[in-house]
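A single protein chain has been omitted; all remaining protein chains appear in their positions.
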């Protein structure tokens, strides 16, 4: 009964099965195989545009590599203070970019605002050699707060960015979860809204180690092949990375998985919303819930065998709950029942 | 009938099956799972010593990360001119080390010599700020020439290195192939001979993307966790990396695979040795053969559907042939038959 | 009548004269000369401790190099949001450190607070590979607000830093100005208060291009020689860098210059304090004044030929005024008279 993260879930059986299917005979290495070609084609179809597609095995690599292609060593990447790239990647973007700067721009519900972004760019000193130079913006979709930027929000942010020639990267580790929530299309939620490069996540949504970096403008991808190799991210037996993504995209598995994970989050969120003393911090739009609970309730849940993280750290009485493509609804219901039981116990106990 | 590389082979069925077995239930991410613990323990047992073990998905990452832990940005890594780290990794070691220098030290049969290494170190200017500082030596085992350093050769090179406080890294992308050729033990071929850190390859020998960086001195591994994460090499669903290595080590699969691949190379090498006009360049000790053939024979083989690389480039009449854990002996025999046929045809044709 | 910066002032005549004196005969290059030895000895005497001293030509180089010696590529440097290292060096620390992160910790009057620093360290996730690791703290003395940390403030911050094994760097571009304000000794204001490495500025206080990086613990300086050379900061004709610093330290020239610059700032600050409508933002402790003035007064001053910067940017009605070792008191008085005239004109004009 693990709600720690969508990465504690395993892989989808269809994705594992695809590996076996891909294991038939010899295949040329480093992406010069048919399966990789097929994935590249599929991604372009899904996004209704010719895309340059690069598969890698982790979200951190996908973010760092994509940012390095659009941010010089003296560049600034603007992002939300809670963004994975600035909080949880041990400086990977700084490493891959060659020493760039990540500048945090605060905003509600895990989102940058156009006004906040514009102000941050204005304050940065574009064109002056003394200051690191605004180069790119990273939007996390779904956000680290479990919310989703609307297409309009993306467009407005991209407009602010492009006005000053900044490129727009989307960290789509939970891209599918946001997409099905919005009921949007991949194209609308990305390049049509101004996104220049996307990290299209698979690992949190049924794959075990597969992310696609998708450039909507091939010119921006010119350095990517060298950067990927040099980062040690180019698999020799690439077909096994491609096989994951191929199965992920086959018959809408990625959308089905995301819809399911989101539905489990909704179920959990709705239950918690009814719980006295529980306070849900952000709209539950993707597959994450942040809820503040009485300390004794948290301890009770832990004692009952539920696993989750306190947020942002162990001193907090807010917990983060994450659902996945294979979350057992009985675990959700058991969590709610346990929480309810502990809440009642608290209410009944003398102060 | 593909002899291009051991990375055109797929994965061993037992290794794929292990993924499915590992997919049972939730597991904590980033290596905090039982399977990863088990692999770490197994590696320590195999090497008869407490080791710090770090799994990554590519050989390039394993090399670059291990070198970065023992080489400062102003350091020199000495290696053979044909070493993968200097020829085939697009500068990954330079990137991960923060701008270090790879200095080539020539030697026969793909091997560094103690005298050559000592001379290179002496010429480097240790202690003088004007010069990049000798920091480490990288030995490729098996070498890029398909040969294997003997334990004595390793010891002598390590002695030269340690005398001047250089650390010794072993690029063991084909570690198993060298080991079974020598009939040595993992411990004898590494730390007992003076190796400080090993990249223990799985991907070329039955895994699809699994390498272990093995530090024989935990103190040298202090930075590795941060470097791996920062390089985007830390899988969230680490159990799927660990599962590969676990199955790889189970019941000596890694040794069985290597023995088989080597035996196929021997079979191929012995056949070629009997072929008039064929010249084998290096002793066939692991799973690679470098053979010079008449141009028309090469063209004939290609026309017959055999795939392989000319070496070092397309202008050469030397070809590199690589066997793998699953090379079909009928392909080997067919290759020899085809070669023989084309050699005869050449001999019969008027000049 | 230029109050833009202490770097619009030229060099002190004694420092230029010292170059000529140093130009007598041949001298061994790269710091292997007597003058460099003498400066190293003098610095150690002034700081009452054996110091490792490295001369460089810019404050940015001094900061970036000193931070790189105490901050790994995955490290965090904590500093004030207004610190020169994060605002005005185009990412030099990130470059020299190999991709480290500068994390801003807000505080009044340009100063970090112990509580703020402790909270920032606590939030950073020490020991967890996902997060960049707290490594160092940079204190600017005098601060970018023209104030000076007291010895007690430095000690308390250093205690917080050392408790978690962070090193303490002091950006002493205006070290002398702070020192004479406090009436402290170099030793008390640095290593006795917990500073590990100091950039001891000369360029803003009478030299034309001379800064000394001073390590109070030689062990921390082990990499510095290589880093300086590699950064292109090691002068071949080093005696001309040493000559500047030698003259700077001779007969207390550095203290005399700083006292004078501070006295000019006080004179200017006291005059402005009496001016209706002028608001001085921070205590005037060193040689900088930040004052908010009516827009028309600013325009009037500019029209009268005074030069200065609006702060933090051109949209502001706060101006920064900086005095130097050679500020003409008549310029100060003329500035005050001009300001007073424009203030009166504003008051007299109909709204």
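Here the chain labels run A, B and C in written order, and each chain numbers its own residues starting at 1.
Basically, a contact is a pair of C-beta atoms (placed from the backbone, for glycine too) under 8 Å apart; a residue touches a chain by one contact, two chains touch by 3 or more.
For clarity, every value in this text was computed on a predicted model and none was experimentally measured.
The chain not shown here is in contact, across the full complex, with A, B, C. When the full complex is taken into account, the listed residue touching the unshown chain is A:234, out of A:121, A:234, A:291 or A:322.
Residue-wise, the contact with the chain that is not shown comes from B:74, picked out of B:74, B:175 or B:335. What chain C contributes to its contact with the hidden chain is residues 2, 4-5, 7-11, 13, 16, 19-20, 22-30, 56-65, 89-92, 95-96, 203-204, 208-209, 226, 229-237, 239-241, 307. Remark: the residues of chain B touching the chain excluded from display are 73-74, 87-91, 94-95, 97-102, 123, 125, 129-133, 312-313.
Seen across the whole complex, the unshown chain contacts chain A at 30, 72-74, 98-99, 129-130, 133, 223, 225-230, 234.
Going forward, only the chains that are shown with their structure count from here on.
Listed by label, the chains that touch chain B and also chain C are A. Chain B and chain C have centres, each the mean of its CA atoms, that are 51 Å apart. Chain A and chain B have Cα centroids separated by 35 Å.
In chain B, the residues that touch at least two other chains are 226, 229-230, 234.
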